[in-house]
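All protein chains but one are shown in place.
Moving on, here comes chain A:
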Amino acid sequence: MVAHAEIRVVHRGGSKINFREPVITNDSRFLLCASGESVKVYSSSSEECVHDLQGHTDLVSGIVRNPSNHLQVYSCSADGTVRLWDFTDGILIKTFIIGYPIYSIYVSENHGGVVFVVVPMANDKSSELFQLVAVHLPRSEDQEVEARELSAVLCDVRPSGAASFGREGEYIAAAKGLQLEVFFFKKQKSYRFFLKPGNKKWAKNAFTCVSCHPKEDCIATGHEDGKIRLWRNFNQKKEYTYSTLHWHHGAVNTLQFTPEGTNLLSGGIESVLVQWRYTQETQMDFLPRLGGAITHIAVSPDGSLFCTSHSDNKITIIQSCVKVSAVIQGLVKGEGVRTNLMIDPRSKALVLNGKPGHLQFYSLHRDKLLYNLDIVQQEYIHEEGLDQFEVVRAAFDTRGDWLATVEERTQKGSELEINLKMWAYDEKTQSFVLNTTVTAPHDDQITAMCFSPSPETTMLVTISFDGHFKAWLLADNSDTTEGASWSCDFVGGYHLLKPGCCCFSADGSLLAVGFQEVVTVWSPSWELLTTLSQPPGAIRDLCFGRLSCSKYLLGTSTKNQLCCWNLLTCSLEWSTPVDVSLLQADPLSENMAAFCSQSGCSDLFVFKPSEPLPLYSQRALCTGKVQHAVFAPRDQMLESCEEHAQWLNRSQLYFLTQHMDLMTFSTKSEEDRLLASSKRLMVDDSVAVTPFYLLLGKHRQQQEALTNPMAERIQLPQGSIAIKELLYTPAHVLPSASFLCSMFVRSLLISSSPAREEKEPVEEEMESEEEDSEGEAELRDARQDLGGSAAWGPGEELGAPALTKAQERELRRVKHFDHSWLSSLLEC
């Protein structure tokens, strides 16, 4: 296993962005949200990710603004730390180590230096009970500080989303189950209010969320039955009152007062953002059809922007409840990936089912959702317990001209509704357009489908539990008024067995269909050529070999068999007893990847069908079964020559674990390249192309021959700051040019004392960082010189060799330093 160490399994994109409430910055320019193990900073206007704040080692479980500095945020994580970030530059400022996994974080302006975090009760990490504790953040200059000063505030709270600070931070309200608890900091006393458990169907009284009015003593609570209660007069046990608002028909997921307290925002499963006027609760504004169920609402500190996170991994930015201004969409993974992972041959995007009734196209290289394709084209009704159409299968043809999708809807007590849809790629709109809809293509669920890869015919084969497979052909109706449409060409079956999987050979000349224990091989003219079988165990997966291995057909069965048949001799070539849960062929090479599940873990074997020895194997890839995997072609081939990493040269293998994490394999050389490219980017950043740069660059070329390589090691002088200031300060705030000019020139002048040593770097600063080959050669020379001098022995003084060639030349250069360019600069 040591030999394989440089191939690593890494997370690659697609993490949740709706896990916790997002945060809008004070100036409303940025939006921060927890995304897996990092905090992402998005621009609220351009929807682009500006920074990725990395540092946490576990799931980030909360973000809050630092009330004392509007350019900083706190984030907490299940790794037991609270970190303070500067989000404009993306810098980690401080790390506070709490020591317990943190589930959410709250702050208040009136409690300086204290953050309130939710941690598990007692030290029992597995317990289901959580408490809210106040943490005094110690003031210290260190990067990492241990904050052990914890004091419990409330016990038994919900891990997230059910606590809120009241007016001026005087009290904190938290709700759990049927109980609302208000803790007054001054009195150090808490009041509890209980609701009756509604035993009737419609009266589910449990609290779901809490929000306190920022200016008045009023607490709004949301309930499971869709009611919102406004609590007042709660600073005593007896005479508290509440009024009830009811619009939502499902549970109220989240509540938020606007900063001035004039409005109350609520959202739930209906995906309607409701804005209630405070004190005039009969007036409401609605913003319907936002997407998935609303899970969180956040309001910017000036109240101009709202944002809602949705259950479909989406954040919507709304301008004061009137207009959706931006949508940040992450990879939607839902409850399960019903369609397999696919690669769109045109955009090379990862395709899987996303929002209900949609297919999502996700760019793996940019880690960004490209677009959603509406497959079902029906109004989505947000209601629990409703049977909805779901996209269950999808397939692309080899060129990406056609997309086939299957949607189905199961309804209790009635027939299964299945629609098969064919989508043609439209060059003009750059998306897929519906071409044909086939209602009820089969009598039962469609288990698999694939397009024929042969370039002559456009054919789709669907396989269903009703015991048949059907071939659909694109009929050219050029003689009629309608365009081309699809129709059924052939219905096949085999002894009324249920087919499970199908696969076309690489040239489309053979179709293999697995009917339980039997593999049937069909010719394009629909003759049954041969049957292959290796009982016991039904066939689970079929795969034709490619390129040099195209004479092989591989199949996996439920009874732990991986078989390889030779199609020329129609006999079994080899078989091994492994429990393969997934078999995937690389479309660009002969390689196959087999994911095997063994004792709760998944293993990966990569092999060629021609030889039963694996090229690469990795044990204990992840826990649980790997259900979906796909080979994504690289846009640039890797030139790795290590034998076990060669299979990753042309394509990358992505897979989804049981916990819906998208993982991939990364090699060392690839990581090196990534690192190099990021470094290069940083260098490029520091040297902006300005007129000055161009001017100085030209001058530098004249001087290049005289460059002293030693200069690299010398610190940059103060003068550069003046230049920077000059170059980067906006023109309208700069002082007059005459004043600046003298300052600028002074900064360029050589200070008298350490004459040479300091002058060099100015030049160095002026030059771009990229070294010419000449410079490098010289550098090497100089190193050799140095090495040479070291070889002479330690007896000689290092300070003495003032007359080395390089320094002599240097001295000469200082003498003849050409200042004419500067004078020309001054003139103009």
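Observations on the model:
The rule we apply is simple: contacts are C-beta pairs under 8 Å (C-beta built on N, C-alpha and C of every residue); 3 or more make two chains touch, one makes a residue touch a chain; residues count from 1.
We adopt the following convention: contacts and distances are computed from a predicted model.
Of the candidates "U3 small nucleolar RNA-associated protein 15 homolog", "Proteasome assembly chaperone 2", "Acyl carrier protein" or "LIF receptor subunit alpha a", the chain left out of this view carries the UniProt protein name "U3 small nucleolar RNA-associated protein 15 homolog".
The residue touching the chain not shown here, chosen from A:287, A:328 or A:460, is A:287. Within the full complex, the residue among A:379, A:456 or A:639 touching the omitted chain is A:379.
Across the entire complex, the residue among A:91, A:433 or A:488 in touch with the chain not shown is A:488. When the full complex is taken into account, the listed residue touching the unshown chain is A:439, out of A:439, A:571, A:599 or A:636.
In the full complex, chain A touches the hidden chain at residues 287-291, 324, 374, 377-379, 381, 383, 385-389, 409, 414-415, 437, 439-440, 468, 477, 479-481, 488, 490-496, 520, 528.
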